[in-house]
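Removed: one protein chain of the complex. Kept in place: all other protein chains.
Entry: subunit A
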């Protein structure tokens, strides 16, 4: 493989890995902050126990998220130096803002929260957690603004002298309508992930405790957590659908090939149907070999245009349109294939939707079985809860794989209403000074190190989850520093 291919694999692996961890941090930081707020306001011990329980799991997750996030700040320069040169004037700004506005807030106040139980008054200590949660959410905004610019470049011009894109409006970059659609979708997903996480673990414990003792003192606490998680999932699920729909229609205008690829649609159609699965050579080499199954008539048209009979342009038409507008051949004289890998886009789009539906099923089940003060005792509920845990994670990952792979062959996709020259092919974005051997080495090292750390992450989350909510003491301030620390590494 060449350096370019290896660099793409490395970026994909490190970024998807990082983004498996991020949604839980974003969502759970807010959910734990709500739990601690409930404790501060009501004084009920169960809320403190839940805060400590889920707070610990949050920290285990956050540590690996931070660690794998460090790479992201440098990887553009390391492996994508030509991309960095081309976009730096614009893309660097939200990245630097993310560090200054969000990362400092996150990391400083998390330190204060973890170690501050015996140092800060109750309400101030609660505030540190909220500031951490706000920092996490803010960081998502800036990085999505950066990513959205790659999907739909706005506020930029092309300078033919330097061959670089240049920013002419930071306001347009930060209020890109792609960002405004993607950010709520990502945040809603984060709540879906974290709601499933909270509810899934609570249901596991509810069933387990009830089998040990039908009147166990922990049952009301886990019931509260299960319903809290389920309501979060339900609200988040609705938000995911609405924001996803808005985003789909927007993308159909901004990146029509990506959306055509989501259905594997070669020819332009009106009333295009949506198939649940397809067999054959989806890679796009041989469209005639593909058979679609369980087709829902008009659904693709409806998803992308809002009209069951709407016209969805097919890949073949778009290919000639793009070739005419953005050039038929690349710098090396090779013909440019403007469609992404259809196998990946078709399936990642379906898996994103299908796996997210799983969480919704869990949410409704939990709310039904815990209605009117009820406790669920069914062993299959425990199984369902555990099976559901990874589902929204996978859904979110497939969503990102769809977003990023669907943008190919571009790293900066052209904006149909923008400046035509503000676009870049992925193949032009790599680092010429980094050899294939060097990239291969870093790819292997990252993969191995991440795999090892991932095992520890999983084991610790699992270990602390099966330990259950800890017994707690009312925290008090250590006036003279003579006591053991409330928390220490």
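Definition applied: a residue touches a chain if its C-beta (ideal position, glycine included) is under 8 Å from a C-beta of that chain, and two chains touch if they have at least 3 such contacts; residues count from 1.
We take it that contacts and distances are computed from a predicted model.
Participant: So one subunit is absent here. Using its UniProt record, which name fits best from "Osmoprotectant transport system ATP-binding protein", "Rieske (2Fe-2S) protein", "Nitrate ABC transporter permease" or "Cytochrome d ubiquinol oxidase subunit II"?
Facilitator: "Cytochrome d ubiquinol oxidase subunit II"
Participant: Which one touches the absent chain: A:6, A:50, A:97 or A:140?
Facilitator: Looking across A:6, A:50, A:97 or A:140, the contact with the absent chain belongs to A:97.
Participant: Which of A:51, A:68, A:345 or A:376 touches the chain that is not shown?
Facilitator: Missing-chain contact among the listed residues: A:68.
Participant: Against the chain that's been left off, what residues of subunit A make contact? List them.
Facilitator: For subunit A, the residues touching the absent chain are 59-60, 62-64, 66-68, 70-71, 73-74, 76-79, 81-82, 84-85, 87-93, 95-101, 103-105, 107-112, 114-116, 119-120, 163-164, 166-168, 170, 431-434, 438, 441-442, 445-446, 449, 453, 456-457, 459-460, 463-464, 466-467, 481-489.
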